[in-house]
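Note that this complex is displayed minus one protein chain, with the remaining chains in position.
This part shows chain A:
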Amino acid sequence: MSIENFGKRDDVAVMEAFVLKRRTFLKNASVLGAVTTTGLFAPSILRTVKPAMAQGADLPVGLLFSLTGSVAVVEKTLHDASMLAIEQINDEGGVAGRKLNPIIEDPASDPATYADRARRLVIRDRCISVFGSYTSASRQAVLPVVEQRDNLYWYPTLYEGRECSRNVMYGGAVPNQQQQEFVPWLAEKHGKRFYLIGNNYVYPREENNVCKILLDRLGGEAVHEEYVPLGHSDFSSVINRIRAEKPDVVFCTLVGDSDVAFQRQFHAAGFDPAETPVASLTRSEIEVQAMGGDAAAGHYSSAPYFMSYQSPENEAFVKAYQDKYGSDAVTHFVSEAAYFQVFQFKKAVEKLGDQELTAPAIRDASVGVSVVAPQGEVVIEENLHTSLWPKIAQWNGDGQAEILVQSDDRVSPVPYWAYEGSTCTAEGLKRA
């Protein structure tokens, strides 16, 4: 970035910050004064009024998880996990001798507010990275903000793939990571006739595309594929249809409350999990706690992490989490990613050494960074997605999962797995 450019961008940034927060009127006004009178002539002075970038000062990072509204159920746990990681890092001396300063915004489960708050974190608070959000809708709302400002968004959630931004660090699984072992395993153990049920939006549809391709290769079939509206809670019709179709596996991509309602009603309808198991890509300890262990017992989930996974890192993580948030708090595959992504960030920043700390520099340094996460050692790939350790688990009556299959090796993320000819590379999306 040239010096002239630097001055100009700052001018705009300070003005926007000025508009955004009137309370700091005086402080900002003086900064604005400094910029307008000296900015164009002496950009070096600007650096001294930039607390974020000053050597030795705290590193501001944004936390953008909804603490209110409908998504708060999940995002509060992600927020908690990120805060735990930040606290642990700060207790041990911070990142390269600098404390992390978490700046918390509550986007209230509303996509437009996500974009607005992300802008605030990036422009006003000068965060060099933002950690946030659960739904694809919120990620897509934040995307233009971080791309325009060339900032970095650390997104911990499993998602549908088919995205290749150079400004998002994807910590969760994409379809191939969750399914390429799961679907053949289910087909072999229970049969090849799958009933696909999901909520009606992009994630379940993309997951089911991948599932159908895998089934096709195995000579299986999707006997029925259906989508119910988000928040749908009456599954008597669906259950009657499952009874009539008699599938070998119910392949489930329902989310949140719909998943809880479906599983409770499915269980109450008297299905035997040994005969008609529900195989879910989205069900974690949180949903199981809400539906009751009995309802979930005997059914399957595939994810890179389960709370019951045995590893020293996971034991330490669960213990620290419960010490901080109460002994009935549960960890799950998204909160685990929210936790390890902060450590990935730390390693990437430390790798930069004395170089200037900018979001693009952190991104470039992060490729190849490996962190021993609670699920195992995870590595950031060139496409900014993470290589993970998928596991297949069966739920027990006590609300915990018993891990039946652990992949032999890390599974690489292929965000365009179902779209032949498209590849997510270090230069962005390539189409053949």
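In this section, a contact is a pair of C-beta atoms (placed from the backbone, for glycine too) under 8 Å apart; a residue touches a chain by one contact, two chains touch by 3 or more; residues count from 1.
Assume contacts and distances are computed from a predicted model.
UniProt records the chain missing from this view under the protein name "Urea ABC transporter permease subunit UrtB", selected from "Pyrroloquinoline quinone biosynthesis protein PqqD", "Menaquinol:cytochrome c reductase iron-sulfur subunit", "Urea ABC transporter permease subunit UrtB" or "Molybdopterin synthase catalytic subunit".
Touching the chain that is not shown, out of A:Pro229, A:Gly368 or A:Gly397: A:Pro229 (per the contact rule at the top).
Of the candidate positions A:Gln148, A:Asn200 or A:Thr425, contact with the unshown chain belongs to A:Asn200. The chain omitted from view is touched by exactly one of A:Arg120, A:Arg139, A:Lys212 or A:Arg264, namely A:Arg264. When you scan A:Met291, A:Met307 or A:Val334 for touch with the missing chain, the hit is A:Met291. Residue-level contact of chain A with the missing chain is found at 68, 70, 72-73, 76-77, 200, 226-229, 231-234, 236-241, 243-244, 256-257, 260-261, 264-265, 268-270, 286-287, 289-292.
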